[in-house]
Structures are given as structure tokens and as C-alpha cells.
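Handing you a structure now.
Excerpt of the complex: some chains, original placement.
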Amino acid sequence: MNTELKQILEAVKAGDMSVDDAALKIKEEPFVDLGYAKVDMQRKMRQGAAEVVYGAGKTAEQISGILKAMKDRGQSPVLVTRMDSEKAAVVLKEHPDLYYNGQARIGILGKVPEPDGIGRIVIATGGTSDIPVAEEAALTAEVLGNEVLRLYDVGVAGIHRLLAHMEYVMDASVIIAIAGMEGALASVIGGLADCPVIAVPTSVGYGASFNGLSALLSMLNSCASGVSVVNIDNGFGAGYCASQINHMEAKK
Amino acid sequence: MNTELKQILEAVKAGDMSVDDAALKIKEEPFVDLGYAKVDMQRKMRQGAAEVVYGAGKTAEQISGILKAMKDRGQSPVLVTRMDSEKAAVVLKEHPDLYYNGQARIGILGKVPEPDGIGRIVIATGGTSDIPVAEEAALTAEVLGNEVLRLYDVGVAGIHRLLAHMEYVMDASVIIAIAGMEGALASVIGGLADCPVIAVPTSVGYGASFNGLSALLSMLNSCASGVSVVNIDNGFGAGYCASQINHMEAKK
Amino acid sequence: MNTELKQILEAVKAGDMSVDDAALKIKEEPFVDLGYAKVDMQRKMRQGAAEVVYGAGKTAEQISGILKAMKDRGQSPVLVTRMDSEKAAVVLKEHPDLYYNGQARIGILGKVPEPDGIGRIVIATGGTSDIPVAEEAALTAEVLGNEVLRLYDVGVAGIHRLLAHMEYVMDASVIIAIAGMEGALASVIGGLADCPVIAVPTSVGYGASFNGLSALLSMLNSCASGVSVVNIDNGFGAGYCASQINHMEAKK
Amino acid sequence: MNTELKQILEAVKAGDMSVDDAALKIKEEPFVDLGYAKVDMQRKMRQGAAEVVYGAGKTAEQISGILKAMKDRGQSPVLVTRMDSEKAAVVLKEHPDLYYNGQARIGILGKVPEPDGIGRIVIATGGTSDIPVAEEAALTAEVLGNEVLRLYDVGVAGIHRLLAHMEYVMDASVIIAIAGMEGALASVIGGLADCPVIAVPTSVGYGASFNGLSALLSMLNSCASGVSVVNIDNGFGAGYCASQINHMEAKK
């Protein structure tokens, strides 16, 4: 950034760029304005990740428009999250090359890259009902270039199910612990593992689970060190965080 | 009850009791009215347990007065809960024979009976900070005639500490699982044990523990079957419930 | 457990079992992995209860698959909870021998055993609207081998309805008190009965009942000793806890 | 009101009052402005009740000043609520004729009138710890001209204590039911009585009582008809409401 700024100023000084052009350049918008959305075209450059479109609250037409703008500018892969099957049906008409996973409510445009992270991301769930959130996390992580191991239905009510897979827990580069109800899985894994643990509370449960509040509070209060938390049902966020961590070594 | 009622009516019929006396008898108050308190003198008869005085919100003078009324009528043992050390100091002047435990904020008047329950009550805590609540539970259970085994600081962040004591968990008649923060201990024990588990959330923690709300919700949402919950920091209630369960066989 | 471990080690020492086999055995998974679920096949052995499948959040196909795996391994009876009628219709095609109760949203595979508990479990509700939760509790308790007495619509607004059935309250081995709105039934029963009381708050009510929160808090704050609480609308949990308590004498 | 307005207009028409005087009169402030308080001098006229000063959040000097302004204008009796003993000590120096009750945190200036209501107000509490709130209600009701019967420590955990006093419940003109913890007393009394019941939740309790929230929700959700609720610990409000009801016959 510093460098870029200096280059522009040097160009001004050298007379290679007019003052007006330079002022414009410095202020230049790194996005395409569709009116209803300002689509970021430099995030990959800035943050080294695939583009992401948050599908909830957008109409199918808006999603299609954003995908088109990205495709036109060569962005790939592009991940669409929280797109329900109705919207997906509409978007698929415009973008038949979109891969859509209804369980995870995720669409992917473009090629999923080969895994190039430090190690393997393990995604564990407390129960069967947590799988849609887990798949959102898994597909996100895969699109971002990670190897993923799925370890589903290993909740603490039958802790032998988790202990029986200790080798996966011990080998993981990052673990995503996904659970609803009392969310205790995050603490138990946090106490066993020696790698970062991203906890995802889910809205699975009823009554005093208050749509995930119980699991959320549990995870925030984890007595195990090394556990950080994302929003309720936020599989995408967990997959994104885990991928960032799993690509640490490539950074400098 | 039926029997008692019939006896009274038979006595009326037989002329052994006047109508007025019978009407009075049927309505008779099974308590002593001190003005500020109506002290129950028949609970032991009705519910088969020691008398209990809830000390919070009562003045030391009121506690002393209630104890005196009970002692005068031969109630023993009597348990006083949630009596802080300032009140205890005042009460002890009037009742020097009171045993007072400051950590558990419990006072006991009279002799603690020999254990006569089905088996052993195991009291487990997640951490060191939960011990005051655990001691309230333990002393309550002991006053009510139970053998108690203390298993402190076995929280799930270091699950090997709990697994190392599995034999106590497997041998227990009832387990009281006490934990603050995320309260996961109840679920883990609930999944491992084959006996009733009483969960006690504690106000241990900070921030999003919201004074025990986090642990409370966790425990209510336990994915393990066979876990029931009492109020935050309610060691007494847990000890009482556990004792009732541990004395089931004596019932019929 | 200790014994089992020692047997394996003795076998290793005696050369009857290879080191690899022993390591495997110790780690052996006591469940069948269906991918979406790790079905526990040893719970009955470990915890002495029928198998339970939590139906909410599972697809009808997943429930069917789990039932098949259990049937294949001779598990019986199996209880499916929180299975709505749409799912049940699908499951019944695969498992025509499943008994399904729509009010309680419960399915039962296999024969309900004869009652073999200490005494009778009394299930009381505050109102007519609480009956679905009560039936979930009642069927659960019956599947687990208990005699159940239903005492419905005895809420505290007309306390004579409860007092008129005092003999059932006094005779009970365990009482399950189920109420929505202000949930006062648990405290009143807790004060009258001399046996353990499991309180179940229900989401019956409107406005400031906040979907059962009001009844839940009431029950947690019960001034009656000996009341423990399960999650809102958790009839299953209450039935399970009550059964454990009602089978205490069989334990040692 | 209509009348007053017409009288002024007639006076204007008759030339007995100037236009400016009339405009002033219509707008005239029925209170004394002390800067920090606008003291109402017509409430008694308008609402037929004693004057009330809410003492919380006012300094002792402000309370003294307001009392002086009222005394100067012949207001009597005057009730000061929520005045702690420190403030009372200061106020008493200026107003030695003030009666102060520390338990109820109430001060009374002037003579308490003879009871002139329809019947008797019964004030029942769940426990001993609720007495300060009950006394606030009782003194308020007495200052407003009511006969009060105190029925303390009759909570539902020992319902025989309440049933033993059914005659007071049946004879009451209005009942104030005061309870903390689960607040079930209001529903039980509401179901038994045939008169209006004012419920007062108190902050007595701990943990999940959340400073009276539990009792408040309970009372709002009472399944008994005829129960209305005031703020947590609002003994004054309950006493005031009960007095209004108990003076209904005097109205027209």
C-alpha cells in the first residue's frame, strides 16, 4: 500500500501522471457498483481468499447479477452462502455451471482448488442434526483450499464415540466443533486437542436452547483454553477462520 | 390422612370428641406461628426429612427464634442454609451448640445421623471455585443420612481427571454434578453414568456466564438422558433431591 | 470396566491376544457408524435402559436407517422421540411394526416391558394443553418398565382438583409435575409430596410466558425442596429420570 | 372540570374577570415549583388520596423541602416511600413529627385516618423475607384508610399454612399476595379467593430468580382469573391499588 502510494506520487513528480489522475487513482473504488450492491473485486488480492456472496436477504436476481459481474471480471471460485433452494433454482437458470448443495445451502461457481494448507481441518458435530451447518463449514473450507475430515455425531452424551477417534483429534491442524443443545463438545475437544478450536453453536434443540443461545453461551464460557467462537449456525465463518489459520505458514 | 380423618369422625360419632373439637382438629395448624414465620413442626412426619431453615432474608434474631421454637419441640437435626458468618456469629451466641461451616454457609443443630441410604452420593465439581456450593450439597446430604464422596476439580477441560475416577462414577447411587462457566460436566457425567444425575449450575465465571445463566442453560439442554437440574448455586436442593433418591428403597 | 480391561491384559500376557488386537479392543467402538450417525449399541448394557432415537432434526430416512441398524442388532424396545406425523408416515412404510402416538410424537419399536419399578410414577398436568408433553413422559416411562398414573388438569387455579387426589400424590414413587404458564403446580406438589418430584415446564401460554420461560424459572425457583427440573416440553427427559429413580432398588 | 371552566367563562362574560386573568386561571399550575420538584397540591382533590413522595433518587434535603411545602399548605397525611434510614435521619431533624418505619422504609407525616373502606385488606406473604415489602403495602393501605390483616409466611411449599387461614382469605375485600422465588402464592390465592387479588413479586431469591423476574413472570402468567400485578417489590403500589378498590362504594 505504502509502495503503491509512493509509486503514484513518483509518477506525479515525474510528470507521468496528472494531478487529477493521481487524486482519482488514490480514491479509486476497488469494486463494481450494481446499485443494490458494491461488489468487491479486490478482496482476493487484499485478503487472499475466494470471493463470497452472502445470499440471505438478497433476491435471486441480485445474486445472479453479482455472480455475472464477478464472472465478467474473472473472479473464481466464487462462493454463495445461505442461498435456499428456491433462489438456487432461479440462479441456476442464469448460471447453469453453478454447483449447488442444498443441505449446506451453498453454491460454488468455478473450480475448487487443491488443498494447500498446513494440515487437515477436522469438523466434528455433536449430533446428526448439526450436519447442515457442518457441511457449510466443510464446503467453505474446501473452496478455500483445505483438506477436510468429517467426524459427525460424536457428542459428549456418548463420549466414547469421540475418544474412539482421538487420533483424528490429535492430528488435526484446526478443529471446528459444531454443536447445539448444551454445546459441550467444544470444551471437551478444547481440553483434548493441542490445536486451535473454532466453536460453532447451532440452533439445534428446543425449549431452553433458545435457538442456539444455550450453546453459544456454553462455548463462550468454555473452561478449555484455545477455543474461539463464531455466530450461531455460522458454518461459513468457522470454515473461513479455520482456513486462514491452516494457511498461516504461507503468509510471510 | 384418610385414616386420621376417619378416626376423628369415629370419635365424634362415639361421643369421644365434641363437634367443635373435631372441627378444630381437622383444621389444626401443624406449625408454630412466630408472627414473622410459621414454623413447620410436621414436615419430618410428612416428608421424612430433617427440618430446614432458609437463612437468607431472615435476620439473625429470626433465625435464632425459629431454632429455639424447633429445639423446644424436639426437632433434630435442624439445618440452616445460606447463613452468612455475620448472622452465624449472632446465632451462635444464642445457640452455642450449633455447628457452623462458613464455606458452605450452613449451620447444623443436633446430631448428624448415620448414613442409611441405598448407596453413595458422589459430588463432582468442575473446578475449585465450585467447592462452596458442593459443600452445601455435601453437608445437606450428610445431615439427611447419606454417605458422600467428594470428587472436586474434575472439569471437562481436562477430561482425564474425570476418566481417572470412573470407578466412583460407576459405583455411585446418585451423582451431583456441579459446574459454572459452560457447565459441560453434567452432560459428560450424564453420558458416562448409569444412575440419576442432579446438575447444579454455579455462578462461577465472568462475562457471558451471566452469573450462572450459561451453565444453567447448558445443563437444561443436556443431550444426556437422566439429568435434572436445580437452581443456580442451589447446593442444598441438589443434596436434598439426591437424598430422596438415595432413600427410595426405604419407602414402601 | 476395570475387570474387562484386566481380562484383556491377562489375555495379552497369556499370549491369547495379540498386542494389536488388544489395542484395538480397548479402543473398539461400541457403536455402528452410519456416516450421519454413530448408533450406540451398548447403552442398554452400560446404562440399563432402552435405546432412544431423538427424531427432531433427523430426516425420516435417517430415522429409518437407525431403526434398521438397531433391529439388525437385536435392540428392543427402541423409542423414537419428537417424530412428527409426516416423518412417522415415511418411517412406518419401512417399519410397519412401529407403534406411533401422534399426540406424544413418539414411536416405539418392540415390546413394552412389564412394570418392574419400585412403585408408581404419577404424572400430573396443570391443564389440558399440557397433555402432549405428559403423554411423551408417560410413554417413555412405560417403555422403560414403569407403572404410570395420569392425573391431568389439576392446576393450582382450582387447587381442590389436586387436593381431591391427594392419595395418589401420597402413594407415588416419583411424581412428574407438568405445567405451563406460571408453573406453580411443581411447588404445590413439591410441598405436599414426600417423594422426588421432576418438574417439566411447558410452552403452554402466551405473552409473558415467553414460550415456557416463565414456567421454567418458576420451577427452578421452587420454594419446595426435592424438586428438580428438566428442559421446557421435555417429557421424555422427565420420564427417563423418573424411571431411573423408580428403579433404584434394583441397582446394587 | 367542565363546571370550573364554565364558571370562569361566565365570569369573563359578566366582566367579573379580565381576559388575561381568565387565560392565566385556565393555565394555572396546580403545584408548587421547588425547582427540583413540582409538588402536586391538588392530587387529593383530584384523586382522593393522601399525598405521596417517592423518596428514592431524591436527597434528604429535597425530601425535607417537599415535606415543608406540603405542610405549609396543609396537606396531611403525607407518605414518603423508599426512604432509607440515612435519609430518614436527616429528614427527622427537620421534621421531628415524622413517623418512620425502617423495615418498610416509609415515613408518615400527619395522622393516619380511621379505616373507612368496604372491608378488610389481607396481605399475605410467601415467606419471612417478603415482610419488608408487605409492610410497605400495609402501611400504605393504612395511611389511605384501610383495615389490614397480615398473613405472613404462608407460601405454597407448605400449603396447609395457607389453608389453615382460609377464613381470612374468604372474608377479604382485597388480597395482596406477595412472594419472591417462584411467586406461586398469587395463583393459589387467586384460585381460592372470590375477591380481587393484587400480586407483588419480590426480589427475594437467588440464581434464576433474577432479582424477581421469576416471580414477576409467574404472576403475570397466573392461570387464576382476577389477579393483576404490580412492579417487583412495589408494596406501595399494591397498597394504593387495594385501597382504591376497597373504597369503590364511596365513589358515586
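Chains: A, B, C and D, in written order; residue numbering restarts at 1 for each.
We take it that a contact is a pair of C-beta atoms (placed from the backbone, for glycine too) under 8 Å apart; a residue touches a chain by one contact, two chains touch by 3 or more.
Note that the structure is a prediction, hence the values are computed from the model and not measured.
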Entire complex copy count, 4 subunits given: 8
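The rule we apply is simple: only the chains that are shown with their structure count from here on.
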Third chains touching both chain D and chain B: C
Distance between chain centroids, defined by C-alpha means - chain A, chain B (Å): 49
Centre-of-Cα separation between chain D and chain A, whole angstrom: 58
Two or more partner chains touched - positions in chain B: 213, 216, 220-221, 225, 231-232
Chain pairs in mutual contact under the definition given at the outset: A-B, A-C, B-C, B-D, C-D
Chain C to chain D touching residues, read off their complex: 126-127, 155-159, 181-184, 186-188, 190-192, 205, 207-210, 213-215, 217-225
Chain A residues touching chain C - in the complex, by the definition given at the top: 127-131, 152-154, 158, 160-161, 163-164, 204, 206-209
Complex contacts: residues of chain C adjacent to chain B: 1-2, 46-49, 52, 118-119, 166-167, 170, 173, 193-196, 198, 216, 220-221, 225-232, 236-238, 240-241, 244-246, 248-249, 251-252
